[in-house]
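Structure first, commentary second.
Only a single protein chain was left out; the remaining protein chains are all shown in position.
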Amino acid sequence: MNVTRDRLVTPLVFVALLAVPLLFFDPSTTYISRRFIRVIIFAIFAMALNIIFGETNQLILFMGGIAAVGAYTTALLAQYLGISPWLTLVVGALFAGTFGALVCYVAARRQFTVIVLAIVTFAFQMIISEVLVGLRDITRGSTGFPFRGLELPAVEQLTGLGPFAVQFYVLVAIFAAVLGVYTWLKRSKYGLAFAAIRQDEFAARATGVNVIRLKVFAGFVATFIIGLVGPFYGQTTGLIIPSLFSFNTVDVLVLIVLVLGGLRSRYGPLVGAAVVIYIDNFLGNFGQWRTVAFGILLTILFLYFRDGIVPSLQSLVDDREFPAALSGALGRGKSK
Amino acid sequence: MLARGAELLVDGLARGMILSLLGLGITLVFGLGGILNLVLGVFAVVAVIVCSFILGVVPELLVAGVGGVAAVALFALVVDRSVLSLVYEEEGEDRELLGIFVTLGLSLLFEGLLFVFFADSFFLESDVPSIDLGGASITGSSIAVIVSASVLFGLIYYFFNYTYLGIATRTVIQDETGSILCGIRPRRVQSIVFVLSAAIAGAGGILYALDAEVAPASAFELTTFAIMVSIVGGVDSIRGTVAAGIVLGIIITVAGALFGSYLSTVTLFAAAIAVLIYKPEQIS
Amino acid sequence: MLTATNVTKRFGGLVAVDGVDFSIGEEEIVGLIGPNGAGKTTLFNTITGVHPPNEGSIDFDGEELVGKTPNQVAQRGVARTFQAVRTFNESTVLENVLTGAVFGNSESVSMNEAEDRARDALEFVGLDGLESEEAGSLTIADRKQLELAKGLSAQPELILVDEIGAGLTPKEIDEITQTIERARDERGVSVFWIEHIMEAIMSVTDRIIVLNRGEKIADGTPEEIRSNEAVTQAYLGEVES
Amino acid sequence: MGGGDGDGDGGTDASGGTSNGDGATTGTSSGGSGEIVVGGLQPYTGPYAQTTQEFVDGFNFRREEINANGGVLGRDLIFEDRDTQLDPAEASTLATELIEAEDAVALTGSISSDIGLTVAPIAEQNQVPHVPQFVGSADFLTRDSRYNFRMGLAPAPTNARAVAQFIEDQGFQSVGAIVADYSYGRNWEASMNQLFPDDIDLQMEVAPFGESSFTTYLRSMPDDIELLISASHPPGVFTIYNQLQGLDNVNPDYVIGRSDAKLSANALGDSVTQGFLAQTQPDPFSDQYAEVAQRYYDQTGNWFGALNAVGYVVADLIGTAIEDAGEANPTAVAESIRNVNLDTLFASPIQYTEWGELENLVQLMTAFETGAPDYYPDGSVNLTEQFRSEPLPAYDPSSDLLS
Partner (left out) sequence: MTLVDVSGLDVHYGDLQVLWDISLEVREEDSVVSIVGPNGAGKTTLLKTLSGILTPTNGSVEVLGQDVSRVPSDEIVERGFVQVSEERNLFGDLSVEANLRMGSFTKRENFAENRDMVFEMFPVLEDRRDKNARTLSGGEQQMLAIGRGLMAEPEVLAFDEPSNALAPQLAEQVFETIEEISDDVTVILVEQHVDRALQLADRGYLLENGRIETEGSGAELLESDAIKEGYLRG
């Protein structure tokens, strides 16, 4: 990694993020505010996936379900105890993280391959959806319930910012924290261990790496993050509802965001989220052709840009050899 | 009571055999070529649609069914020769992941097209009369399903165990270079298997439509079930997939009758998870 | 230092290792030979916790290894290399060795300390200067050296070496044999070494253990093994002796 | 929405008349003086793809007629449709966007209770009328609703009331029903229990919403069953009917399915003539319907079905309401919808209660026979009127019928 460039990029990214609400948030166009919030949320989801999948090669397909676990726990517990969801937020995240860690533990112990773990978690995703719809008496079934308990009226008053702006800043703070954790992980012993696990789990074990513990650790961190952001995701729509957390609405999108942005890159998730959410909204204008257009786009992007936007740009800047970088971007060869 | 149980079992068996066929569609391509084919459900739906159009002209289900399957095979061939060729250039895990992503994109594309152009619901009728077996009434469609699926299983089993080409498909998954050294062309075998899997899924879809409504929205559901069945069956085992489909079919039918609610779906996925956790070492 | 008693490992009906007893002393180089499929690699796997034995016990410095996971065994001070090289090919040479230095040890090693150890090990095997190369770009011989360095950087007491000479030229074999001997002489590491190449193994081992169909059929100095009737029959054949 | 930044300053709702001055950021807004935008929340992807397409065809047919006749208030009526993918969360996002970015004067297109229930509060908060295609949930409207209006699908109690009249009319003694395990299905269950004659045998089976195999449920129906209600399981209607054909010991005289006669005939083929009934609100036997259907056929070559009619009616309703209001302001439009008395393709004139429920609705039980409607000579089945209900009282959400 190029450290000087990193020093330059990070402040730039955050200045840009902090400026977003001032530039674009307007009370009469809340839909624009929401788009930006969605970008941040999906960027954080993708960061979490980056940690668990990018680093330790555990592909989970129940991110929607985990986010739902976080959101429902937070909201329902707050309601039940009659306290603010800000207090139950961490409980929800811990619950989600524990669940995720447990699944990862079983998978690591039983030595599931990537695909088997993917399918097991996919099955869990289906079960979570079914249960949320089925336990109508507790969860209010498929129509969900309104949720906007994660506001900070005091901060709004103090700063004169609208609720969406405040929410955006809260999420930027979470994003920064996750980015910090990720950067630290990569540069510490964990980074070494992750690289070893990813390339040859068996050899990693023989070298002394506690593969199971690390996989569970990565699983916990990732699902904790997803569970933490879940309630904010509900907050943005103003609703907590099963369909918000379905496989198609969360997992598919997060995967696309991560792969497109760039697996194992620090800013890939953010860039990917921005691009994908933009495309998603843009395609809305296609009416009944939306799905078709989305499918074509996905296929093309994966076939020709699967090394990710950020890594491609990086190599473009790094070696300045245009033809080589271009062929990298067009991604026939395997990524380094 | 006994008759009711028998009815349930037969219904479950028929349903299970359909699941087995769909599962085989996944098993063949993933087990033999490393591509998790998320377009499978689309193949099933397209077969039903074509079949139903042919029925409008030639009112003979067998003819129309073969027509539907043939059309899907052709469709699959085009997909294989064009997009999948790019995927097959990769190897190992790269191919697996690219396979998932590309077929995901393709499935959205095709589903979208179906929604725009063929959004109707489709049913097919078997004309097989229902029969009475010791008080248990067995529906005509169940009979049609069980008989035709059995024949298909037999053919598939024979193909993969007793023909050169069938065994060659297994060499390609086990060692692509090895198969080249034997004079087998992996890409050709992969194409054949892909087309075959689409045809099997098409047949599964047609049998499914004898009983239930098939619409573009069914594609995702059918793919999901197919993946579950295939994974529970061991991903690369044809026999395992057939068994898994039948067992899961009976489980959801019985669970549906007993609990009569959303729990039957939960049961299906829970059963799948249980099997996976219990014996994942069989699953590569 | 390592004492194995009555180690037995079965795969289904197949008895891959059958009631084997042996020991390895401090700073000793012990060879392990035997026909293909005799159970040599499997014996390694029972020691390292990959395939825990069905019966028997393996004592290492007073500690029972049976029941420990591979990473625990590695951290107790038993490093290993693989029959088919398993370096982390997308990582750099230095990162490979660092992984061993950081994790292959029960003490908590700081990154700086680990890097020192790693560079030291690389120099020891003669790979210094290649630190930032991708491991995958090295020749087979160098990758075998790299595996050795990765093991040694953990400062193990014992290193298990599986057919490190296979596929190497005589010259390369000589080099790697010397590295192994120096590891014992200069670093005090014991070596347990599987090899089919007799020239290599006969020249530096203190003792050789012979397996055949899972059973130990001989255990002695190279000279004793060379003249052992059973070994000649089962393994060496009429050729080189 | 309430939590939105819009709360602080109250009435910043999008309105057809005033330009927001933020055109730079909203980009495509076209709601100013030129055109009047109606927002469509269409489930183009998902199980109702066909249903929504029919609606859109009917809607656009009427909309283009209106525009060809000089538009409303001299302005063109524009349709901004979005694919909700039958996802309530997506629908709620799109609804907000259509209101804020496109200055939609009304929203339509919603299908299913889930979508209806999530879009309803958005309509209320932004004070933009919402006329869904099919939302049957009793909870869609409360006594305080002012911007949501029932349309193509009546609430379960109203439908059940019509069926109860049909049962009495025919003198059925043994009735079965398959109920979907979600709010609309459960509303039917409660309504049937409450409203059906006490002296009949009523056998109800609850099946999951996404069920695809109903044989088990059908087998538990009594042998002498005369009427089977499957309308209480909308997504399963066709499958239920089809699987019923395969069972010889369960033989009801009639099966009440969904309201879409045309789709039913397309999906079920000839077997639809064997007792399938479509419970419809548009009156396909009226002269007015026949006349519109003829025009539709002349223009498109297609059969003008009940779903097309609902789309047509919505366009008609919104157009009329804007004309009545004299301005394309959503609040005013909602007000004039509430006061409308529109004689269009429904079997009864469209009239709303204060809270947006259809009043004095008349429903038809439409059966099928071989032949073709006059206005669609290419067809192979024709519709016959099996039963016509009395005007049905509007469902009052404050009643305890469903509790």
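For the reader, a short list of remarks on this structure follows.
Every chain is named by a letter (A, B, C and D) in the order it is written, and numbering of its residues begins at 1.
Just so it is clear, a contact is a pair of C-beta atoms (placed from the backbone, for glycine too) under 8 Å apart; a residue touches a chain by one contact, two chains touch by 3 or more.
Because the structure is a prediction, the values reported are computed rather than measured.
Touch, as defined at the top, links the missing chain to these shown chains in the whole complex: B, C. Across B:9, B:180 or B:277, the single residue that touches the chain missing here is B:180.
Touching the chain that is not shown, out of C:25, C:67, C:170 or C:188: C:170 (per the contact rule at the top). Between the chain not shown and the residues C:141, C:161, C:180 or C:209, the one that touches is C:141. Looking at chain B, the residues touching the absent chain are 164, 167-168, 170-171, 174-175, 177-185. By the touch rule set out above, chain C reaches the unshown chain at residues 14, 34-37, 83, 139-141, 163, 166-172, 196, 198-199, 235-240.
Following the convention adopted for this analysis, only the chains that are shown with their structure count from here on.
Note: centroid distance chain B to chain C, computed from Cα atoms, is 48 Å. The geometric centre of chain C is 75 Å away from that of chain D, both derived from CA atoms.
Mean C-alpha positions place chain B and chain D at a centre distance of 36 Å. Touching two or more other chains at once are residues 44-45, 49, 53, 181, 209 of chain D. Multi-chain contact residues of chain C (touching two or more other chains): none found. Contacting chain pairs in the structure are A-B, A-C, A-D, B-D.
Chain B contributes residues 4, 7-8, 11, 15, 111-112, 115-116, 119-123, 125, 130, 137, 139-142, 211-213, 215-217, 221, 253, 256-257, 260-262, 264-265 to its touches with chain D in the complex. Taken in their complex, chain C has these residues touching chain A: 48, 50, 69-71, 74-75, 79-80, 82, 86-91, 95, 98-100, 102-105, 111, 134, 150, 154. On chain A, the positions that touch chain B within their shared complex are 106, 110-116, 119-120, 122-124, 126-127, 130-131, 133-134, 248, 252, 255-256, 259, 288-303, 306, 332, 334.
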